[in-house]
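As you look at this complex, bear in mind that one protein chain is not there, while each of the others sits in place.
So, subunit A:
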């Protein structure tokens, strides 16, 4: 095995996702570049990735969040951009790991709506809204289950 010398030690990488009718990924990347001050920014189809010291990254993210507070979402990333173990330039084909993002982005409009509504709520209203139960999905109908078993 070859000795491993890690890159970008002490930095953090964060994904910035946007799903908004008013703000595009390009707007996000441009706004991030404007105040980058040496921080590495990678524009992507969903927003951007920011790599730098924790303070710098937090500063940029705080600025970006103001653009569209309910529709910009941030998440940590373990690997820095271009890491040979993850980068498609080295591996070829689609990068594994975006399936989870794709799944969650499908319901992000509900979260955006929830954030907007809960921001307007008083403490009492928030408590009442939080106490509501999320209904469980309907159980599989017995007749459908029986027909599935018979098909087998």
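We take it that contacts are C-beta pairs under 8 Å (C-beta built on N, C-alpha and C of every residue); 3 or more make two chains touch, one makes a residue touch a chain; residues count from 1.
FYI, contacts and distances are computed from a predicted model.
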item	value
Name per UniProt, for the chain absent here [options: "Branched-chain amino acid ABC transporter permease", "Acetolactate synthase small subunit", "Methanogenesis marker 5 protein" or "Nickel-dependent hydrogenase large subunit"]	"Methanogenesis marker 5 protein"
Subunit A residues that touch the omitted chain in the full complex	1-6, 8-13, 15, 17, 73-80, 83-85, 91, 97, 99-101, 103-105, 107-115, 117-118, 121, 126-127, 129-130, 132-137
